[in-house]
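Only a single protein chain was left out; the remaining protein chains are all shown in position.
So, subunit A:
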Amino acid sequence: MPTPFLSVQGLSKRFPGPKGSDPLTVFENVNLGIEKGEFVCIIGHSGCGKSTILNILAGLDEPTDGAVIMNGKEVSGPSLDRGIVFQNYSLLPWLSALKNVTFAVQARHRNWTKKQVHDHSIKYLEMVGLTGGAELRKPSQLSGGMRQRVSIARAFAIQPELLLLDEPFGALDALTRGSIQDELIRIWAGSDQTVFMITHDVDEAILLADRILLMTNGPYARVAESVQVDIERPRVRADIIHHPDYYDIRNHLVEFLAKRSRELAGKRDEDGVSEPNVIRFGLNGPVANKSNKGAEEPPARARVVNGAD
């Protein structure tokens, strides 16, 4: 099996417990692979270590065990090859929206002229709809949605090999979230960007992702399932809800979050193999090739295909 573009191998994170007690294991033995150009969402309850995984992918945090390999090289420390959009935007408040993007572009392309940097930055700000003077405002003078647009423009403008989104729309109201999701999917479609995104929103995940990873609750959290979203693109919010697979996928995700994430929690993988079960939905009926290890059967119409297909 060829190594995927991004490969997470045996990742664990433990925090030292109170004196004398055992360390707290947030997650353990997480294995996953992401192909180039893929849009992957990860869903799980708070505290399961999603953000820690993302920070490790970014190089901002270190795993206790295991490794992240991107493009055949082990990730150690942050790099411009991996862009991040944080939930709290992380814009520098003393710089205008434009300057927040230009400093990043400047960092990426150190030999570019001022004009090249400026034009490149404006191009990406235009993509997210920040023009006509708004780009000259400070973040404090922009709404939450506008700020997150700047943050997205900054991340895309440096054209990283992997884009990491940490609940980028978590702090936004539903309408703003919808319009920025549309923009995100449009910009992503026009690039060959690989995206890894944390979300709590099931509909958001189905709209955006090629594949949705489901994490069990912590401690000893792990990526239990990998749900393929085979709904054809371009996807339109109003149309995909009529797709025959939509509610099957949605119900599967909701049911996982509501029930199975808890039932599977704390169960350590005895045999040490914790590749997530691959789940596909299709019109050709439910086929479960392999049951979940020690867990109940996935719902009807879902087809478990273990390993890569």
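Everything below uses one rule, namely that contacts are C-beta pairs under 8 Å (C-beta built on N, C-alpha and C of every residue); 3 or more make two chains touch, one makes a residue touch a chain; residues count from 1.
Basically, contacts and distances are computed from a predicted model.
Only one of "Phenylacetate-CoA oxygenase subunit PaaJ", "Nitrate ABC transporter permease", "Cobalamin-binding protein" or "Acetolactate synthase" fits the UniProt record of the hidden chain, and that name is "Nitrate ABC transporter permease".
Within the set A:51, A:64, A:79 or A:176, the residue that contacts the chain not displayed is A:79.
Residue A:58 is the one among A:58, A:117, A:150 or A:253 that touches the chain not shown. Subunit A meets the missing chain through residues 58-60, 77-80, 82-84, 86, 88, 90, 92-95, 103-104, 107-108, 138, 140, 158.
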